[in-house]
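Worksheet: the structure to be examined is printed underneath.
Only a single protein chain was left out; the remaining protein chains are all shown in position.
Labels run A and B following the written order; every chain starts at residue 1.
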Amino acid sequence: MSKQFALSVDRIKCDGRGLCAELLPELIRLDDWGYPILAPGPVPEHLIPLAQRAVEDCPVLAIALRRTQLKK
Amino acid sequence: MTGLLGTPDAMTPLPRVGSEIIDAIERSRLVGRGGAGFPVATKWRAVAQRSHGNAVIVVNGAEGEPQSKKDRVLMSERPHLVLDGAFIAARALRARHLILYIGERHDAARSAMLRALSARPEPERGRVTASSAPARYVAGAEAAAVHFLNEGIATPTNVPPYPFERGVGGAPTLVQNVETLAHVALLARTGHTPQTALVTLAGAVKRPGVLEVEPHTTIGDAVQRGGGATEAPRAILVGGYFGSWVEPEQAWNLELNPDSLRRNGLGLGCGVIGLLPASRCPVCETAGIMRYLAGESSAQCGPCFFGLRALADACTRVAERGSNPEDLKRLQRWAIDVRGRGACRHPDGAVMFLSSSLQVFGQEFASHRSHHVSRTA
Partner (left out) sequence: MSSSVLWYTTRGAGAVTLILLSCVVVLGILSTLRVQSASWPRFLTTGLHRNLALMTLVFLALHIVTAVVDPFTNLGWAAALIPFSSSYRAFWLGLGVISFELLAAIVVTSLVRGVLGHRAWRAIHWLTYAAWPVGVLHGLGTGTDTWSAWMLAITAACVAGVGMAIFFRLSSGSADPLAAARTMFRSAVDRREAR
């Protein structure tokens, strides 16, 4: 078992500020109205620091990095 | 055969049941009749496991779907049966608080339910309070109902936590449709459910209204019982605004039970069966329904509010100005973008309805011309 992290967005809090997509374009893109579409699956290890920054920088604390347990 | 309707409503002593009723519900494979079709026993077990005598039962008679009338009719004609189901749930799940959540415009239904309630003995009667659900589409959704009962605002909230974990007052809560509760009541009394379902016939049918159908009743049978179609239909909408269109030839022989519908990629949903007459333009009809659904977004999530509005606008452009490849491409693209990106299932239902429209009315969408007649002097 290895510990992995996944991004999740609180869709009610999110109001389309777009900082997350600026910081993590590899995993997050914005739809036509400025709201984030998250790539599914765990966050690659080398992107975790950026993901943490996206979590901290979100002005409304709508994005979170959660631990998911996956069997390897 | 005793069904839900057609038998005079009477108050008889409540059968003594405990949590074993959940096993009986599981054996009967009863699914919820509010629209989601979720297995009832699974939901009850989830609440029972978490209840320590503090569970809450929400009797969901909000019926926000505009064309649906079955819940209103059931509450008006069989209030004691619905209350039986609610009290049985309270016993099985060890709940001491029950709430009647009835749509604010359903006056006859509310009067009947409150009158029946006043005839019930204590301590049951004292455990029930009544609340009026706002007349909006999403107000009948579980999370919205719980939010309303907790804070007075009927907007959906994030789940998890689900109502069965943390609902009204933070307690494990069962939100159950009135028809489902009526089925449970009959199951407790007679040992089996009638296996019937309530549907509302709407649209181009001679006698629109509520019917109780048996598992092998086909859509054709149901329409016949409603006096037949007023004109040949272009398509039948099965399941209301979150349902799917079916071609008439396929619909006539389709049996109205969950298994048969599922095999055909359909669902009973809220039970509305709408006939779209051939004289009505399916593109314009779809656009109108999409505009309604977009307007019923609670505007909490961008993808739902803006996405459904964009989809409705694109449908309306096609309807008013004629087909064009850009709008058709946009409809496909946005449908994918919007799905699954709201806090509740409202955008998903709308998108699935639109996908069904694009599929069944593909030709009409591709070749639609404006109905607008140019004004001449």
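Quick note on the criterion: a residue touches a chain if its C-beta (ideal position, glycine included) is under 8 Å from a C-beta of that chain, and two chains touch if they have at least 3 such contacts.
Remember, it's a predicted structure, so these values are computed and weren't measured experimentally.
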Item to complete: Using the touch definition up top, pick the residue from B:35, B:103 or B:134 that touches the left-out chain.
Response: B:134
Discussion item. For review purposes, identify every residue of subunit B that touches the missing chain, sorted by number.
Written reply: 131-132, 134, 136, 139, 148, 151-155, 297-300, 302, 305-306
Discussion item. By the contact criterion defined above, which parts of subunit A meet the unshown chain? Give residue numbers in ascending order.
Written reply: 13, 15-19, 22-23, 33-34, 53, 56-57, 59-61
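In this text, only the chains that are shown with their structure count from here on.
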Worksheet item: Distance-wise, how many Å sit between the C-alpha centres of subunit A and subunit B, to the nearest whole number?
Response: 34
Worksheet, complete the sentence: Within their complex, subunit B touches subunit A through residues 157-158, 300-303, 306-307, 310, 334, 337, 341-343
Worksheet item: What residues on subunit A touch subunit B, complex-wise?
Response: 10-12, 14-16, 31-35, 37
